[in-house]
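Take a look at the structure below.
In this view, the complex is presented without one of its protein chains, the others remaining in place.
Up next is chain A:
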Amino acid sequence: MDLYREEILDHYKHPRNFGDLTDFELKDSDRNSSCGDSLEMGVKIKNGKITDVKFTGIGCAISLASASMVTEMLMGKTLVQADKINDQAMLKRLGIPISITRQKCALLGVAIWQKLKLKLK
């Protein structure tokens, strides 16, 4: 099954930058209530650069894996570079066709990043 290709399963089973967000000041959350996915993400920014990013929560393989990927995509980026991380970039990063019903899973992590971005402005 393409959807559960090795890299995605690896991110699902061993999510990167996953853990406690207590010491993050800038954080936000989002959920897909109908699925039961609920994620929270935090970023630390210093001199216009993302110095740390973490997420936590529960979700399906696709939402957890894609959120894990988003944290990797954000880490160490300047805010100018990170501004380009949007839905299209996320779908491209996943590299597999995502059906309409699974789009909201695949885009949950990046949706939180979009919310955080608004808080920066």
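Assume contacts are C-beta pairs under 8 Å (C-beta built on N, C-alpha and C of every residue); 3 or more make two chains touch, one makes a residue touch a chain; residues count from 1.
Note that contacts and distances are computed from a predicted model.
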- Task: Assuming one chain is omitted from the figure, identify its UniProt name from "Cysteine desulfurase", "Transcriptional regulator", "Phosphate transport system permease protein" or "Indolepyruvate ferredoxin oxidoreductase beta subunit".
- Result: "Cysteine desulfurase"
- Query: Which of these touches the unseen chain: A:C35, A:L79 or A:I96?
  - Reply: A:C35
- Message: For the chain left out of this view, which of A:L3, A:L21, A:I45 or A:L91 touches it?
- Response: A:L3
- Message: Can you say which of A:I58, A:A89 or A:L120 touches the chain missing from this structure?
- Response: A:I58
- Item | Residues of chain A (touch criterion as defined above) contacting the omitted chain | 1, 3-4, 9, 12-13, 33-37, 58-62, 102, 105
